[in-house]
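Every protein chain except one is present and positioned as in the full complex.
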Amino acid sequence: MENTRRRFLQIAGLSVLGFGARPVLDAVAQSNQAQYMPGPNALVGKRWAMVVDQKKCLKAKDHCKDCVDACHRVHNVPTFDNPKDEVKWIWLTAYDHAFPGEENKYAEDYIKDSLKGLPFPVLCNHCDNPPCVRVCPVKATFRREDGIVMMDYHRCIGCRFCMAACPYGARSLNWRDPRPFIKTELNREFPTRCRGVVEKCNFCFERLSKGLKPACVEACKDKGLVFGDMEDPNSEVRELLRKNPTIRRKPQLGTNPQVYYIL
Amino acid sequence: MYNAGKIIIGIIIFLALILFPVLYNAGKTATPPKLEVGTQEKQCVEPIAYMKSSHMQLLDTWRDEVVRNGKREYISSTGKKFDMSLQNTCTKCHVKKDQFCDRCHNYVDASPKCWDCHIAPPEKQAAPQEKQARRSND
Partner (left out) sequence: MLEKALTGNRSYFGWVAVLLIILAIGFLNYLKQLGYGLGITGMSRDVSWGLYIGQFTFLVGVAASAVMLVLPYYLHNYKVFGKITLLGEFLAVASVTMCLSFIIVDLGQPSRAFNVLLHPTPNSVLFWDMVVLNGYLFLNIVIGWTVLAAERKGAPPPRWVKPLIYISIPWAVSIHTVTAFLYAGLPGRGFWLTAVMAPRFLGSAFASGPALLILFCMFLRKYTKFDAGWEAIQTLAKIVTYAMIISVFFVLCELFTVYYSQIPEHMSHFNYIFWGLHGHGNLQPWMWTSAILAFVAIGLLINPKTRNNEKTLPIACAAAFIALWIEKGGILVITGYTPSPLETITEYHPTAPEVSITLGVWALGILILTILYKVALSVKEQSVEIPH
């Protein structure tokens, strides 16, 4: 054969291809062996949503925080001393904070009397058109097929663009290491988060994959929180929407939030 | 050459600094640490050789499948089913993190960040009811 530079380069190129073949074969060989399945008892839905029946909330005594406590306990949510570092996934707030702009001095009697002025639970709305997902530069927050807006804590860089984008203030950054501030008993089945990542309600996807309802829904003694699949015409949430007028938070922004409130 | 004295001395100092780790450890053999597996189980999620070489890739894949693809169950090449969870499945058998995971990681100077968030098994066999508020490992 000719000993030219061209020949040398051709042989070198073929050798590189040859060396590269082995890892490719290895990778292909592995993929046939392992399989990944959803949980065997997982709840399956096409569009998860929640209905908050504020009238049912009345039956619990004032200062009831069962939904908040359950969620924060199950997910190892920290309780920081400094209010500016606060992390919360679900919390209770007054009518004019949950629905700013709706308050009206003539119409507030209903809220004060019939609803006894009790606070409203507010959480991530798992919007159908979420602005937080639109802005995340690394897809650390993303919308699942079944509607849940998820957080990938492994990928989050802590830029907080999602916190700016959320019109509902649903997201919290871990301004400090949360572990020393987990005041509830540690739930060993769920991880904590590290400092510098954003977290929020995840519709208890880890419980759904085991066939359980979200923690807040289970914890409400008066069954004031109802969770279900909006695409299932026979689900409890659809039934409630058929029978009751509902409002959502800031629907005019086009986010299509999926937490409905029955006043 | 100009400044030959300074340059040759400089080269010698450079070589001494660069080769210092090699010369310091010359003649010593490095023994891999002995790991306490933590369980009597003979079979891990995958064959042991694979786990030794690729448990990092396995965990990465599990992470993406659980968080990003909504999966939960892993059917391994042995045919058994496992819940894809570092802190619920792996640590069920490997109960002593410092005698298993940490020994090898310290030996190869790897510091995986998993335990910043994923809860390691308790260092002592404490009662489950005990309140645990632990500092993270960095």
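Structural remarks
The chains carry the letters A and B, assigned in the order they are written, with residues numbered from 1 in each.
The rule is simple: a residue touches a chain if its C-beta (ideal position, glycine included) is under 8 Å from a C-beta of that chain, and two chains touch if they have at least 3 such contacts.
Worth saying up front: this structure is predicted, and the values here are computed from it rather than measured.
Seen in the complete assembly, the chain not on display touches A.
Only one of A:Met37, A:Ala60 or A:Ala165 touches the chain withheld from this view, namely A:Ala165. Within the set A:Arg7, A:Lys46, A:Lys112 or A:Lys139, the residue that contacts the chain not displayed is A:Lys139. Residues touching the missing chain, restricted to chain A, are 82-88, 93, 96-98, 100-101, 122, 131, 134-140, 155-161, 163-169, 172-177, 194-198, 250, 253-255 (touch as defined at the top).
Basically, only the chains that are shown with their structure count from here on.
Work out the mean CA point of chain A and of chain B, and you get 30 Å between them. The residues of chain B lying in touch with chain A in their complex are 61, 63, 65, 67-77, 83-84, 87-88, 113, 116-119, 128-129, 131-136. Within the complex formed with chain B, the chain A residues making contact are 33-40, 42, 142, 144-146, 150, 152-154, 177, 179-183, 185-186, 188-189, 191-194, 205, 209-210.
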